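Note that one protein chain of the assembly has been removed; the remaining protein chains are unaltered in position.
After this line comes subunit A, so read on.
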Amino acid sequence: MLIKPLDDIPSAEITPESIYQERRRFMRNGVNLMIATTVGVTNTTLFSAPVVAKGVDPSSAINLPIDFPHLKPSAFSTGEQSTPFAKITAYANFYEFGTDKSDPQRYAQTLTTRPWSVQVVGEVEKPGVIDMEEILRKFTLEERIYRLRCVEGWSMVIPWVGLPLSELIKRFQPTSKAKYVQFSSLLDPKQMPGQEDRFLNWPYTEGLRIDEAMHPLTILSVGLYGRVLPHENGAPLRLVVPWKYGFKSIKSIVKMRFMEQEPLTSWIEAEPRAYGFYANVNPTVPHPRWSQKKERRIGEFFKRNTLMFNGYAEQVSSLYTDMDLRKYY
């Protein structure tokens, strides 16, 4: 395993984001005023202020209290520059709240994340329900700064707060038949208005092979930048599998089912040719509609080359040694 040296400064303190936010706000106000006075219209979407939670001042988003002050740093964290908090929350795919990248931030605030629990069923010795409070209390939370690569060709670096999924799984004691695990998101069109559009089969489902689920890189995230996970990023509990495309990292999980067969996923149902079960980040296997060789790191203007397994090849390539990754895309 590749162990990189770490600095023990929490990532939230590295980037002086308040300064950056202040400047943005200043520019935004100036431009809005200019347009309002000279043109008299502000109808273009280009100029609407960056979306923020209703009633929340955009500049205060980063001044939220640190909810997890004593995080254990992780040897798996990358030393790369983290994407600013404001961009992580403003640019997300969470189709339960709409297909536009800014929809989640605009609409996800109505989601009720407490009480919350995860139901565990299927091939386990001890099926049951685990409560969110229990997850937060009983597991050691770590900061894991991971690269995230979306199948659409953009990427971020996100300082997650989370726990290894394997530790949670062990509590339920999977049987020898448990070869796969299927995850389901919340199904509630009242809270998740995007579910009224039927282009995906709700609830969103995803799955991992059991060795992928037990891999030390795989975490359940409960926060980012030291704060409770924002609704738009999959509150209160989401999966993070950093060597796979982002859509594998299912958000707002309510159920885990251990299975003998490979589970069907929402994306395979919608477009099997484009979205496979494995979805490993792989620059050599193009998506049917676009190449996967390059990616645009959010905050950068030009594209950079995509790394095999999103840069985690040393840790995970052994999981796939006997597989043709063109076939099992």
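Assume a contact is a pair of C-beta atoms (placed from the backbone, for glycine too) under 8 Å apart; a residue touches a chain by one contact, two chains touch by 3 or more; residues count from 1.
The criterion applied here is as follows: contacts and distances are computed from a predicted model.
Chemist: Since a chain is absent, check the UniProt entry for it and pick the matching name: "Protein-methionine-sulfoxide reductase heme-binding subunit MsrQ", "AlgX/AlgJ SGNH hydrolase-like domain-containing protein", "4Fe-4S ferredoxin-type domain-containing protein" or "Autoinducer 2 import system permease protein LsrD".
Modeler: Record says "Protein-methionine-sulfoxide reductase heme-binding subunit MsrQ".
Chemist: Out of A:Lys87, A:Arg106, A:Arg171 or A:Arg209, which touches the unshown chain?
Modeler: Going through A:Lys87, A:Arg106, A:Arg171 or A:Arg209 one by one, A:Lys87 is the residue touching the chain not shown.
Chemist: Which one touches the absent chain: A:Val121, A:Leu136, A:Met214 or A:Ala274?
Modeler: A:Ala274
Chemist: Since one chain has been left out of the picture, which residues of subunit A touch it in the full complex?
Modeler: 24, 27-28, 30-31, 44, 46-47, 50, 87, 90-91, 95, 99-102, 152, 154, 197, 199-200, 270-271, 274, 286, 288-291, 293-294, 296, 298-299, 301-303
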